[in-house]
Structure formats: C-alpha cells, structure tokens
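The structure follows.
Of the protein chains in this complex, one is absent; all others appear in place.
Moving on to chain A:
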Amino acid sequence: MKFPVPHDVKGKTIPGTEGWERMYPYQYQFVSDDPQRNQYEKETFWFYDGLHYPEPLYPFDTIWDEAWYLALSQFNNRIFQVPPVRGVDHRIINGYVYISPVPVKDPEEIGRRVPNFMERAGYYYKNWDELEAKWKVKMEATIAELEALQIPRLPEVEELRVVTDGVGESTGYHLIKNYDDLINLGIKCWQYHFEFLNLGYAAYVFFMDFTQKLFPSIPLQRVTQMISGIDVIMYKSDDELKELAKKAVALEVDDIVTGHRDWADVKAALQGRRHGDEWLAAFEKARYPWFNISSGTGWFHTDRSWNDNLNIPLDGIQTYISKLRTGVTIDRPMEAVRAERDRVTAEYRDLIDNDEDRKQFDELLGCARTVFPYVENHLFYVEHWFHSVFWNKMREVAAVMQEHGLIAEIEDIWYLRRDEIKQALWDIVTAWATGVTPRGTATWPAEIEWRKGVMQKFREWAPPPAIGIAPEVIQEPFTIVLWGVTNSSLSAWASVQDVADPDSITEMKGFPASAGIVEGKARVCRSAEDIRDLLEGEILVAPTTSPSWAPAFAKIKACITDVGGVMSHAAIVCREYGMPAVVGTGHSTRVIKTGMTLRVDGSSGIVTIVQ
C-alpha cells in the first residue's frame, strides 16, 4: 500500500504559517537537506496518531509526546529488547503527530535479542505483582514531590532570612531550578508510565490473538469481557461521587445539594447548616486525590480536572441522588459482571477442542488478567492525577511570566515550547536581578499572536491518515492493539478523509464494543462539561470518554465515540451497564447532531441515523 510522500505533504505549506517548524523540537521535522535521513523518511510508513491527537499540538503540550517518544522506545529497544522491533519514531506536520514503529530487519540480530527479551520481560511477567507494588510507591513519591513543588514569585527584596540563615541562593535561581524540577518530574512520571505498559499490552494482544485463532468469529468485546470485573482504582473517583450522593441522602441534605447547578451556591447553602458542614467535609476529603481526574484524556492543558471545575462532580452527585430517590441502585453491578464474565469464559473454554489449546488459553488469560489492573490504573496516576496537578503548576509558571510582561494571558504559555519557557524564565530572572526590562516583553507577545493564527490554520487542515510506504508486517504491539493498524483500519481512515459532506452520511461503522440494539435521541457532548445537558434515555455521542464522564452513563441508553477501541473507557463502562456501545467511529461527533434519532447496534458496530 502506498501513501503520499511525507516531504510532499510537508512541502505544501499552508499560506501564512511559513516558519511554523520553530514551534516544535527540530528533530520532529521531515527534512530535505540530509540525504540519508530524507531517504529513511521516504521509505518509512508513518501514520497519523489520531487516537491521541485529535487536534494539532500546542508547542508546550508536545512535552508528553517527547516523553513517550523516549519512554516507549527505550523500554522496547534498550530495556526489554522486544526482538523484532526497536522504538517508535515521531514526526510532526502542521502540528499533527505522525509515528512509525522501527523494525529490526536483520534476522540474526532479532535472534540475538530473543534471549534478552525472554529473560527481561519474563522477569517482569513472573514478578509482576511485586514490581507493580514497587511502582506504586515510586509513583506516589513522584506525585508527592510534584505537589510539594513551589513556583516562587520574584520578590522586590529577598527576605531577611536569606541573609540570616546564610541561604546563599536567590528566588530567581529557585524559579529556574523548580521549573526544571517540574519538567523533570513530568519526564520521570512518563518513564514509569511505560515501565509495564508495553508488556501489559503484549499480554493483551496475544490473548486476543490466540482467542481469535480458536474462534475466528469471536467479537473482541467478548475477549475483553473475560478480563473484566477486576477492581481497578480508575473507577474510584466515580465511586466517591456515589458515596457522596448516598451520604447526602442519609444526612438529609440532598435537597440542598440538588438545589443549585453551581457549586459555589451549593456550598454557600450548606455552610452552617445542620449536617451541611459534615457533608462538605466529606466532599473536601474526597477531592484529594480522587477529584484529580481529568475531563479529557489528560494529555492536553485544555483538559481540566474535577478539582478545577467542581460543577462537574456536583452534576454527577446530583444525577446519583435523583437515581437514589427513584429507588434505583447506583452501585456498580460487580457481582453480576463477574458472574457473567465467569459464565462467558467457561462456555468459550468448553468449546475449545483439545487440551493443549485449553492449557494455552488458561495461561494467556491468566497473564492478561495479571496485567489488567496496571493497564487501567496507570491512567489514574499519570494522565489524571499527575497531569492535573502538573498543568496547574505550569499555570503558576505562566503567572510569573504574565507578571513580568512576557505573556498577556495565563493560557498564552502553551504557545511556547518547554525549552523556550526555560529561556524566557532566564530572561525574566536576569532582568529581575539586574533591575532592567526583560527582552521577551517585546518579542513573545507578538510571536504568540502569530502562533495563535498558525494553530487556527492547523486546525482547519485535515492530516492524511498515513504517509510513506506501508510495510507488509507490523510487529510492534502498541501499533496493533492501541492504534489498530490493519488494512481495513487504514482504508477506514482514508474514507473518513474523503467525506466531503458530513450531512450526506446516514450510517457509520465503528468497533462493536458492547452488545445490544437501541434507538433514541442523540446528544453530542464534546467535553465533560457538556454532560450536564444530557437527558435521561439519550444516546451519548462523544469524541472519547474518560472516568470523569462516568455519571453520564447512569443517564444514557447507548454510547458512541469517535476514538477508542474495545478496551476504551466507554467500552468497559457500557459493558458493565449492559448498554450498547460503538466506539472508534472516526467522525460521529462531526456527522451526528443533537436531537437526531439514532439506531445503535453494539453487536455489529453500526450506527444508523434514522432521522
């Protein structure tokens, strides 16, 4: 399969964006001035990582891309030595990230890597629980360090203590150092992110692979169902909302909690009331850490957490209170989920023809179940908890820059690369120390205005789903399980591109994630804030969902997402609630409008616009 040549795509610069390359690290560019690199880039298959980046990247947000560029690759290639694949290479065109798994081509080299991989990956699989416990300690320590990190404002005069304690360091030095610490903590957090993830996904991939060999027609949702019902902390935040709803009813303050749509009003009404303060204390207690949950994937500064917008958890609590009042149980039906999981697993197992395959099935299922909690839980620690705190620390950095006139608005900081921010802070502290005006006050505001325009043009550009030359075989586990790169997905990506008039589409296909058929009215929610508008019995149409969307699932009767596979949040939750879900439709939020009548078939993955 052949796709456009990367350099041709890049060559067609969008008018008015000339020079955009400086917004991203230089190694991310497709080049034409280096024949060797140019040749490699041309012969390589690059696909657009739409799964993680539905929008062009802000220069600062590129930090997490750099972080996983390093972390995924190092674990694959330098730590575990996955035999046939090195790392995953990255490029950016017009703000969109393209990635490519790098194969090991020499069979002898692959052979040399096998014993290493067996020893190293084998060690992790064998000692998984012990190493995971260790991981949790490391991760919590990293988050504690982040939370304790101070971004100091530069004083007119240093405190006398600096002299009397013989500190010998200025706040200016600490500003720069702590910014470095902040960035380093972020990079470290992503080192841990990938410590187990490659192996976890490999265990998944090959359990799915083997099950599909045994049962070619088995829906993936049934494979993943066999790994369901395991308690993971990813659901803890939602459980906290349920507990708060129950407590509000028990303390008879539920009328007040549901009395206002704004948290500030609810809080004011509760304060000083009988039991009101008790409930408020429980609410405050639940916030740390459980409200450090992003309303998006957590990958972008635009994804705010519940703690940033308490109206989101409030809305969830209100939904649960109204369920409780009508006598509906709000607890996750874990017993039923487990019973059904065991029934489904046992029936499939009984259908296996021979003992050899049954033994292999047991082994791989056991392995997949072992890795499952990590594969889910890391998201809470890294993408939600760490990131939520991290973005706000960065806003503190932005406040310093704003105070010194380098940026006009706090949210302007995201238009700078992380190394440019470091330079700007140097500019600020040296000018502060010296008592002059930072040079950046004259340069950054104009540059940021220009970058805003560029970003807008990037948003209007449609990135081709793939460029370069597709290989015959893909061996990198992430590429297969996470991005689902197959022939059919490639052509599906292509067809999404070709849709000129979204209004002409009446049917869409995605992954059948949770079985069942329903018809109902659509509600398009682009962010977790929008779920407040959801009405009972509507069909949720979202770009993707995350744990912060959990309360929405108590109201809806089906869910459709643009992005995600059968292990995505929406898929897992819908299976628990026993409602249909079609995920990874590519463009449902673009095609479907609120109020349309939809038919959702979660068994075949087809969404039909009825009217």
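Just so we're on the same page, a residue touches a chain if its C-beta (ideal position, glycine included) is under 8 Å from a C-beta of that chain, and two chains touch if they have at least 3 such contacts; residues count from 1.
Basically, contacts and distances are computed from a predicted model.
Chain not shown in the complex: UniProt lists it as "Phosphoenolpyruvate synthase", one of "GMC family oxidoreductase", "Amino acid/amide ABC transporter membrane protein 2, HAAT family", "Autoinducer 2 import system permease protein LsrD" or "Phosphoenolpyruvate synthase".
Residue A:84 is the one among A:25, A:84, A:373 or A:510 that touches the chain not shown.
Annotation: of A:97, A:110, A:455 or A:539, A:110 touches the absent chain (contact as defined above). Within the set A:168, A:216, A:272 or A:435, the residue that contacts the chain not displayed is A:216. In the complete assembly, the contact with the undisplayed chain comes from A:351, out of A:250, A:281 or A:351.
Contacts to the hidden chain, counted on chain A, fall at residues 1, 82-84, 110, 114, 117-118, 121-122, 125, 202-203, 206, 209-210, 213-219, 222, 344, 347-348, 351, 353-354, 356-357, 359-360, 363-364, 366-367, 470-475, 477, 480, 485-487, 490, 512, 515-517, 603-604.
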